[in-house]
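This is the structure I have questions about; it appears just below.
Note that this complex is displayed minus one protein chain, with the remaining chains in position.
Labels A and B are assigned to the chains in the order they are written; within every chain, residues are numbered from 1.
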Amino acid sequence: MSPELILFLVLSLVAIAAAIGMLISPNPVYSALFLVINFSTVAVFYLILGAPFIAMAQITIYAGAIMVLFLFVIMLLGAEKLAPGKVLPYQKPLAIGLAIVLMVESVYAVLARNPSDAEIIVPTEAANSIDAMRDLGIMLFSDYLLPFEVTSILLLVAMIGAIVLTKRAKGEQE
Amino acid sequence: MVPQDYYIALSAILFTIGALGVLIRRNALIIFMSIEMMLNAANLAFVTFANTYQHLNGRIIAFFVIAVAAAEVAVGLALIVAIFKSKHSIDVDQMSSLKG
Partner (left out) sequence: MLFSEATTTSFFSLAPWLVFAPVIGLLINIIIGGRFSEKLIGAVASVASGATFIVSLLLAYSVWVGHGQGESIFLAEWIHVGSLSLDWTFRVDSLSTTMMLVVSGVGTLIHIYAIGYMHEDVRFKNDPSRFRRFFVFLNLFIAAMMILVSGDSYLMLFVGWEGVGLCSFLLIGFWFEMDTLARPSWANSNAAKKAFIVNRIGDLGFLIAGFLMFWYLGSLQFDEVFAAAPELADTQPGIIIAITLFLLVGVAGKSAQIPLFVWLPDAMAGPTPVSALIHAATMVTAGVYLIARSAPLYNLVEGAQSVVVIVGAATALFAATIAVGQYDIKKVLAYSTISQLGFMVAAVGMGAYVAGIFHLVTHAFFKALLFLSAGSVILGLERGHHLLAHAHNGGAADHDDEEEVRRTEPAEVFDPGDMRNMGGIRKTMPVTFWLYMIGSLALVGIIPFAGFWSKDEILLDASLKYPAVYWLLSTAAFFTAFYMGRQIWMVFFGTARHEAAANAQESPKIMTVPLMVLAGLSILGGLLNLPFKGFHNLGHWLEFTLGEVELLGLDPTVAGLSTLLALAAIFISWLLYGRVTLKQADRDPLKKPLGFVFTGMENKWFVDEAYKAMIVDRYTDVCRFLADVIDSRFWHDWFHEKLIVGTYNWFSNTGLNYYADQKIIDAFANGLGRTTKYLSASVRRIQNGFVRSYALSVFLGVVLILGYLILK
């Protein structure tokens, strides 16, 4: 049992636990906070995997901006507690059953059916250096220039869309 | 050392939990969170492969996914606010006008 594996197992347990917590907590605020934990652990995984830029982006965008946005909305709409649903009585057991099946399937597929010899490469000093970041940037602005620009437009459209959707219609009373 | 498969398995488990969240929760916000988690799980897989294959593509895809997720959240939350304004609820079961 190497320290990396122990670290992985601990972190993955935390991630899964946070995910389940998000899943089952009745209060959306709790769910949001559990999700922040989950995202944070995943950010740590990114660091382990030698992707510090993605990790930082994860922290700032996901765990930061997006989750703040979520909390804002929760605050805005009220942490409503929904009455137990009367419709779709079979939905929950069926979904849980299927989810278990899918989980078994996927884990089986990954671990047992066609396992890979590959192991995680511990990031070197160079990989975490500023040069690596520069490589990423160069690639982003050369090979992936078009998707990058499209993404910028997408963000612009999303921004405008969000404004339009939430804008109060003319003459509409609160 | 940690095998790559462990990460992929973790990714699959997180994805499944996210999917389960979409299926069993009725609160639109939580469903949305679940979706974010699924995206995140996918991102984890991308980054893992980027690591094992020592290639930057996976990371760039992850970066794009984060960007798209940000846009998606912005629009999605705006939608939820709009729905709440008309329905005064964020229970997805209330939104069944597409019933056949």
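Assume a contact is a pair of C-beta atoms (placed from the backbone, for glycine too) under 8 Å apart; a residue touches a chain by one contact, two chains touch by 3 or more.
Everything numeric here is computed off the predicted structure, so don't read it as measured data.
From the options A:Leu5, A:Leu47 or A:Ala109, the residue with contact to the unseen chain in the full assembly is A:Ala109. Interface note: of B:Val22, B:Ala41 or B:Ala69, the residue touching the hidden chain in the full complex is B:Val22. Where chain B meets the chain that is not shown, the touching residues are 19, 22-24, 26, 92-93, 95-100.
Interface residues of chain A with the unshown chain, by the touch rule above, are 87-88, 91, 94-95, 98-99, 101-102, 105-106, 108-109, 113.
The definition used in the following text is that only the chains that are shown with their structure count from here on.
Residues 2, 4-5, 8, 12, 15-16, 19-20, 22-23, 28, 31-32, 35, 38-39, 42, 45-46, 49-51, 53-54, 57-58, 61-62, 65-66, 69-70, 73-74, 76-77, 80, 82, 85, 87-88, 91-92, 95-96, 98-99, 102-103, 106-107, 110-111, 115-116, 118-123, 135-136, 139-140, 144, 147-148, 151, 154-155, 157-159, 161-163, 165-166 of chain A touch chain B in their complex. Remark: chain B residues 1-10, 12-21, 23-27, 29-30, 32-34, 36-37, 40, 43-44, 47-48, 50-52, 54, 56, 59-60, 62-64, 66-75, 77-82, 84, 89-91, 93 touch chain A in the complex.
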